[in-house]
Each structure stands twice: as C-alpha cells, then as structure tokens.
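All protein chains of the complex are present and in place, except for one that has been dropped.
Up next, subunit A:
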Amino acid sequence: MATEILMPALSPTMEEGTLAKWLKKEGDSVASGDVLAEIETDKATMEFEAVDEGILGKILIEEGSEGVKVNTPIAVMIEEGESADDIEAASSGGGGEAQAADEPPAEKGEGENSKDETGETPSAVAEVKTPAPDRTPDWPEGTKVKSQTVREALRDAMAEEMRRDDTVFLMGEEVGEYQGAYKISQGLLDEFGPRRIVDTPISEHGFTGIGVGAAFGGLRPIVEFMTFNFAMQAMDQIINSAAKTLYMSGGQMGAPMVFRGPNGAAARVGAQHSQDYAAWYSSVPGLKVVMPYSAADAKGLLKTAIRDPNPVIFLENEILYGRSFDVPELEDFTIPFGKARVARDGKDVTIVSFGIGMAHSLEAADKLSEQGIEAEVIDLRTLRPLDYGTVIESVKKTNRMVTVEEGFPVGSIGNHLSAYVMENAFDYLDAPVINCAGKDVPMPYAANLERHALITSDEVVEAVKKVTYK
C-alpha cells in the first residue's frame, strides 16, 4: 500500500523547514534507517531517515523548497510490486497514513487544548478564597507544661516518632557517634542503633539523593543538614527529585520525608554560612515548608512533618536551639500545618513573622506597647501551606501590616504576603505594607557590619511607626 511521507518535526519547536536535498531518487529501494533527505531547521541541518522499507515512489516536494510546513506530504513510498500509479489513491486520502496527513493530529491537539468543556480559556491563576482562621489553642487549657529548649524538643519529637514507626530513620553528617553537630540527635544512637541513626560521609548531594530514593522505596527518612547552607549542594535532589515526583508520576509515588537543620544566620560565620532559605523553598510547589520559633512549635510541627506524606523542609535556627519555652506534657503532641499562631493580640498594627523573626517582632511589640501602640503579632509557623486566613482577619482589624523576616528582601515571604493582602484586603489597608527583611548584601563578618545586615527590633518599631503614621 502506498503511504505518504510527511515533513517531520525535528525539534521541540520546529514548525517548518527547508527540504535541502533528496538523497534518494524516485524508484530507489529504501531500507529502514536510510537517509532519505536533508532537512534544514532553524538550528541545524538534519538527516531524515526512513522508518519502513519500501520504494520511493514519488517525490512531492522538490529539493531546495523553503518553508515546508511540518506534516506536509513530501513523498510517497510504495511497496514492491506497486507502481507510482497507486500513488493517486494514497494522496486522495485512501490510506490510513494519508488521513493523518489531511487532519494533522498536532493541530487537533492544539484545538482541544485551547478551551475546556465550558468553552472558557483555562485561567492560569486559580480562584483565591481565603479560608477562615482556626483559633483553637494548640493544647487544651489546664495541660501541664514543662520548660524545654528547642534542642530538646526537636530530639524528643524525633525519638517519639522513631518509637512509633520503624520506617523513620535519621541520616546526616555527625548525627550518630558525634551525637549531632548541634547536639539535636543526642542520645538517639544509643536508643535506636546504627541501622536507624546513620552517619554519612560529607556528601550532601549523594546522601540527599539516597534519602529521597529511600523514601521512594517505602521509608520515612529524616535528612539532617549540618546547616541548610550545605543543602544547596543537594538542591537538585530536593527540588527535582523530592518535590516533583508525585506530580510527574501522576500520583503513583512521592517522597514522604523531612529535610531539617539550622537555617539562617548564627553569629559571625560570614556569607556562606548565614543565609535564610525560607523564601527559596516556599516558592516550590510540592514542598511543605516549616519554620518554628518556640520549642512547643518545634516539637509539635516536627512530629507532624515526620508523619506528613510529602517532602517537608524544616528550617531550624542555631540561635534558638538553646532557648527555653513551655512545652505541653502530652503523650502525643502535634500541631497541624497551615495554622498560624497569634502570639500577641493587638489592635493597632499586624506584625507577621516566623522563625527567629518572631524574637525581634515580640521585642518590638513590647517597646511599642510602652509607646501606646498595641501590635498583633502573628507567627506563621508554616510557610507552605500558609495560613492566609489568620493574616487577612488581623489586617481587617488593624488595617496595617509589617512583615518581619531574616532573609534577603528581594522575592521574600513578606513580598508575597504584601501582594496577597493587596489583592484580598486592599480596601482595609490604611497604609502601605512594609517588609522588614535582612539587608540586600551577602552577610559580612565584621561584628558591627553583621549587626547592620540583620533585622533588629528597632527597625520593626520604626516600620510600625511609619505605617501607623506616628
């Protein structure tokens, strides 16, 4: 049966090309793999190979022709025993292949793509509906609490979850015999042994990939980075492998795991050890991002993170490790993701922060209170999912917002929240939102310069005064 040979698409973007040269003549026998013609695209000259064997019956497009559209019939192949006379039948739409040429499937595809069943063009932006905030307390009133450091709370969270689920394990540099570079995993090797507390060589890219693979394989890894600065070596595995696989596999498999470690500036460790990655990770669909401030949040959220069926980025802070907070004495204390905490009620301004930014925000709120300004301070706790409801409700009450974070100012969480509030509560704002963030510089080493680079409670006070016009 005679079949048409169509002008091929030879690159992802090719729509037309030049048929530069025919390497076979009419009447030539052709085997699979033989080069039929040379075709010039905008990028290169490509050899066009035959797929089936047969005889080149007729050339429809002469060599040297420019602007030949993809899927245009360029020649007709015939089989042994057929003559070129059979070609008429093929080009008049008799054969299956010829039909495909009459109605190029690619175009059909595009047509279907451009509108859905309702005839509307799909919108790139999903309709936003801010959910109502959940203001239930994190633990029941009257629950006994104990004072615990963030460090102890994190360790307890891991130990409790490892006792509960044998597939949970911890891997990272110095997590075992050294008892943790920052002593977060102190005592865990003794209790759980080297099968579940795995010391790795200094190979962030490699061990992160192994962790993600273990999650694909049915385990619940906790990958500790000595600091998140080092996780940049493993960024590809975190983003391309962990965050995207569930989507790319159509829901078949994903990476239920936790990446955790200290994030942001410590003290005098310079530019390469002092970056806050909150905004980076929060920009990636497929990841959940947690950045606790208090010990109770550290514990309750880490337990939730370990149980979550998705990859979770858990951003800790070295300076906070040693600080003590009240932690409820409950057998199984967890905090759900996507629920901000109103750390302080106020009516004059909304301060939104997370992580160590909360320390500056609360300090600023105390100073402001002395000056007669009552700030409402919201601790976001999780950045993905983000509790927009609590933020919007507060802004509707105070009509003013200041965001506080340690990270770089460009493309920050504050930038995102400002845009969100502008879109969803514009009429409630009495002043432009101000984003307090780290300065737009690599972290300097000199003590005085480092102080200038970081946010301070005084800067927060100043910003609040600006938005309250005081």
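Criterion: a contact is a pair of C-beta atoms (placed from the backbone, for glycine too) under 8 Å apart; a residue touches a chain by one contact, two chains touch by 3 or more; residues count from 1.
As a working rule, contacts and distances are computed from a predicted model.
Novice: Which protein name, taken from UniProt, belongs to the chain you can't see among "Pyruvate dehydrogenase E1 component subunit alpha", "Multisubunit potassium/proton antiporter, PhaE subunit", "Germination protein" or "Branched-chain amino acid transport system permease protein"?
Specialist: "Pyruvate dehydrogenase E1 component subunit alpha"
Novice: Identify the residue among A:Asn310, A:Thr403 or A:Asn435 that touches the chain left out of the display.
Specialist: Only one listed residue reaches the unshown chain, and that is A:Asn310.
Novice: Could you tell which one of A:Ser11, A:Ser83, A:Thr143 or A:Gln272 touches the chain left off the display?
Specialist: A:Ser11
Novice: Which one, A:Leu219, A:Ala266 or A:Leu330, makes contact with the chain that was left out?
Specialist: Answer from the full complex: A:Leu219 touches the omitted chain.
Novice: Among A:Thr149, A:Thr227 or A:Ser241, choose the residue that contacts the chain missing from this document, as touch is defined above.
Specialist: Spelled out, the listed residue whose C-beta touches the missing chain is A:Ser241.
Novice: Can you list, in ascending order, the subunit A residues touching the missing chain?
Specialist: Missing-chain contacts on subunit A: residues 6, 8-12, 14, 32-33, 35, 41, 43-47, 51, 70-71, 100, 104-106, 109, 112-113, 116, 122, 126-127, 167, 169, 195, 198, 200-201, 203, 205-219, 236-237, 240-241, 245-254, 256, 285-286, 288, 308-310.
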